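As you look at this complex, bear in mind that one protein chain is not there, while each of the others sits in place.
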Amino acid sequence: PPPVAPPPPGPVDLVALAREGKLKEVVDLLNQGVRPDPPTFFELVASCSDPKHLDELKKIYEFFFRSPFRADLQINNKLLEMFSKCGSMADARRVFDRMPDRTMDSWHLMIDGYAANNLGDDGLQMFEQMRKVGVCPNARTFLSVLAACASAEAVEEGFIHFDAMYKDYGITPQIEHYIGMIEVLGKSGHLNEAVEFIEKLPFEPPVAVWEAFMNLARAQGDIDLEDRAGELMVFMDPSKSIASKIPTPPAKRRSGLNMLDGRNKLGEYRVPPKIEKKVVKEQVYVPDTRYVLHDIDQEAKEQALLYHSERLAIAYGLISTPARTPLRIIKNLRICGDCHNAIKIMSRIVGRELIVRDNKRFHHFKDGKCSCGDYW
Amino acid sequence: AAYAFGSMLSAGVDPNNVTLVALLSACADFPSNPSALPLGCAIHAQSLKRRRPDAAPEEVVVFSTALVDMYAKCGRAGIAGEVFDRMPVKNRVSFNTMIAGYMRAGDVDHALSWFNRMPTKDKVSWTVVIDGCVKNGLLEEALDCFRAMQLNRVDADYVTILAVIAACTSLGALNHGLWVHRYVKNQGLSSNVRLANSLIDMYSRCGRVDFAHQLFERMCKRTLVSWNSIVVGFAVNGWCHEAIEHFKMMRSEGFEPDAVSFTGVLTACSHAGFVHEGLKFYDLMRKHHKLPPRVEHYGCLVDLLSRAGRLEEAMSTIESMPFRPNEVVLSSLLAACRVHGDIQLAERVTAYLLQLEPECDSNYVLLSNIYAADGRWDGVGEIRSKMKAIGVTKTPGCSSIEIGCEIHEFVAGDGSHPQSDDIYEMLDLLRYELKLWGHDPKIIVGATDE
Partner (left out) sequence: SFATPEEAAAERRRRKRRLRIEPPLSSLRQQQKPPSSSAPPRSPRTAPNPNAPKIPEPISALAGSRLNLHNRILTLIRENDLDEAALLVRHSIYSNCRPTVFTANAVLHALLRQSRYADLLSLHRFITQANVAPTVITVNLLLQTYCDCRKTDIALEHFRLLLKDDAPFPPSPTTYRILAKGLVDNGKLDQALELKDDMLAKAFVPPDSIVYNHLMQGFVKKGDPDKVVSLYEELLEKLGSGKILDGIVYGNLMKGYFGKGMEKGAMEIYRDVLGEGSKVRFGARSYNLVLDALGRNGKLEEAIDLFDRMLKEHDPPRRITVNLGTFNVMVDAYCLAGRFPDAITVFRKMGEQKCIPDTLSYNSLIEHLGNNKLVPEAEELYKEMGERGINPDEYTYVLLVESCFGVDRVDDATGYFQKMVELGLRPNATAYNKVIGGLVNVVRLDEAKKFFDQMLEKEVKPNVTSYELLLKGFINSGRLDDGLKTLKDLLLDDGVTLSQEIKELVEEALRKEGREEEMGILYEDVEREKAERLAREAEEKARAEALAKEEEERKKREAAEKEAAAARASAA
């Protein structure tokens, strides 16, 4: 009997495949002419949540765009969301531009997408465009705008939009907006200014504010502010305390705290510290150009030494492996004296063991010394 | 065997296939015997003369394969190839034989092309190719082949693995080596002493003598080679005390040290500058073990003396050698001359060296550098004109590093690596830091409330 052709896969199969992450198969089936219905399209788009699915998402979009329901708002919005999750705002923008209708969500998704992809500038431009076409921003819009300001490190504009919110649009800022503003300041490195902003809040700052600020201080590496915020956070919500937290060592520099700065007469009675020049004479590296054949000029000689193959191999090894792991290099000729000297010092500078096997012996370089005892 | 064959023919006995094949493999097994090749040819001629149309194809295959093997092993890869080409039917054995033949002749391209045309490949085929690649210096290709072999789900035997380990050893490919070690364990080959020995060698040649030692400690049975491997391993990595220690342990366990063992322990002594111990071991070798010193022992001895600055003694050792010194021996003395700035001796040594190997560039460079270091520019000029006259060129230096399971090779000034920009940026930073080193001006700090 003639082989029975398998029934064409239905939408259910597509969705199942997509949920398993088999998006390539989905695209193959679409290529074979399978036509999904809108809910299926929605599901397919929603499964492309990772940058590695970008190609598939693009293809799915092309099929969608050629389908009769290409104007479907929900699916289009989902596309905006997923393209930005996949890290391609250019594609998101294309979808956006081709959308016949847009909702507030569409605008928000775009601005949020730009913010999340470090393109806050474009996000702010989007906001400008939004106002130009006459869409009136709402409270949610300003969250996106503040996220874009944070991403673009645009402090000035952050304040301008924050103020405009109430002044021009009559929207009373909510906790989220204040936190958004703290993020704008914190991400731009304006930590002290963020603290002042919190202190000026018209209400008692809730835990969420301190928590957000603590995370910013931590990321920006200010342990004092991190501690202060952490203390307040735990004070308000003891469940957030970390038992194993190491107490911060006391600071030696306490200027501005004791009110007596102007009365410190120590300088009047003390010999100024000597100009301290710490010279590590034990190892001086001067390129030893004797190791290059003598028919090139001095600079070229240094260059020639600098780009000896073992150094290239070491440099590549450094950028390819974690800090402090040893590197093993194999060289076909005997290592030259200059490289030997240089690698000795390098082993100390980079904090690694560098093991070079040349055609004669092994050299284990560590802490500025070589196992061969400088005989090569 | 040749004689027996002659009398057989003269007796009019028609030699059958089995006899001929036996004879051919006899020829193949003794390629250095001067009568092997002529006899093989004779058999070939005989067989052509007496070609029997009714011969069973299997017999023909077996016979031709033996012919191919004979020609290949006697160094006539071309004729072997012709015979092979004319074979109407080829089986796996004949393929394997032919590939091995080409590999032996260094004709890797032909070998690989036949290998690729093989309909089915068995363990032997893979082994022949991998081993051939290793022997012909195509180490990375060997590892690639091994990987392909795994993908084709062909199990390797210890012969294959020995070849693979040899490749890792030469490449310094530690990660591959570790992988192979795991493979050995999984295949239940851990107790194979030869494998363990070559793994010890691999680890120590990859700079992980600690792993080598671990493996050595875990071996239930050790041979002289095992001991030698670990002693040499310690020695070349500069673990001199451990090398000497293990040499002593080996003797106390009743192993009679051989030339290699002494090479190891002498290398250790020269590495660490133990002149006194080194000379004692040298005496022990000659007097107690009655081993005639080989060139590498002289090498160690000269190195040992040179490093200690006893250049004249080193020179007289060279002069007292019963055979001509090799390049290694002389260049270690030459290098010592450079360190100690002894130009006269350097010139004497170089005279020797240039006689010995006029094409070796590194000696010229070394001498030229010795002259240059001393400001003897006339000498430099002389060397350079000599180099030009003979047509010596510098071998390009080449370094490799294994990252993950990939080997990356670099030559000086290389810009071909995909991450070249990052590499050079790193070199820029290193250059800057190197120049700073030793001259790190700590910035002046004014009066503060410290």
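Going in written order, the chains are labelled A and B, and every chain counts its residues from 1.
Following the convention adopted for this analysis, contacts are C-beta pairs under 8 Å (C-beta built on N, C-alpha and C of every residue); 3 or more make two chains touch, one makes a residue touch a chain.
Note that this is a predicted model, so its numbers are computed, not measured.
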Quiz prompt | Touch with the omitted chain, as defined above, among A:Ala90, A:Cys136, A:Ala243 or A:Met259 | solution = A:Met259
Quiz item: Among A:Tyr61, A:Phe96 or A:Tyr307, which residue is in touch with the absent chain?
Solution: A:Tyr307
Quiz item: Of the residues A:Leu79, A:Ala154, A:Val209 or A:Ala313, which one touches the chain left out of the display?
Solution: A:Ala154
Exercise. State which residues belonging to chain A touch the missing partner chain.
Key: 118, 121, 124, 128, 151-157, 160-161, 164, 187-193, 199-200, 218-224, 228, 231-232, 235, 246-249, 251-266, 268-272, 276, 294-296, 299-300, 303-304, 307, 318-324, 349-352
Quiz item: In the complete complex, which positions of chain B touch the hidden chain?
Solution: 375, 377-378, 380-382, 384-385, 388, 411-416, 420-421, 424-426, 428-429, 431-433, 440, 442-450
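The rule we apply is simple: only the chains that are shown with their structure count from here on.
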Self-check item: chain A - residues contacting chain B, complex
Solution: 252, 255, 264, 266-267, 270, 272-273, 275-285, 290-291, 293-295, 304, 306-321, 326-334, 342, 345-346, 348-350, 355, 357, 361-362, 364, 371-373, 375-376
Quiz item: How about chain B: which of its residues touch chain A in the complex?
Solution: 171-172, 174, 205-207, 236-238, 271-273, 307, 335, 339, 362, 365, 368-369, 372-373, 380, 384, 394-403, 408, 410-414, 417, 419, 422-424, 426-427, 430-431, 433-435, 437-442, 444-447, 449-450
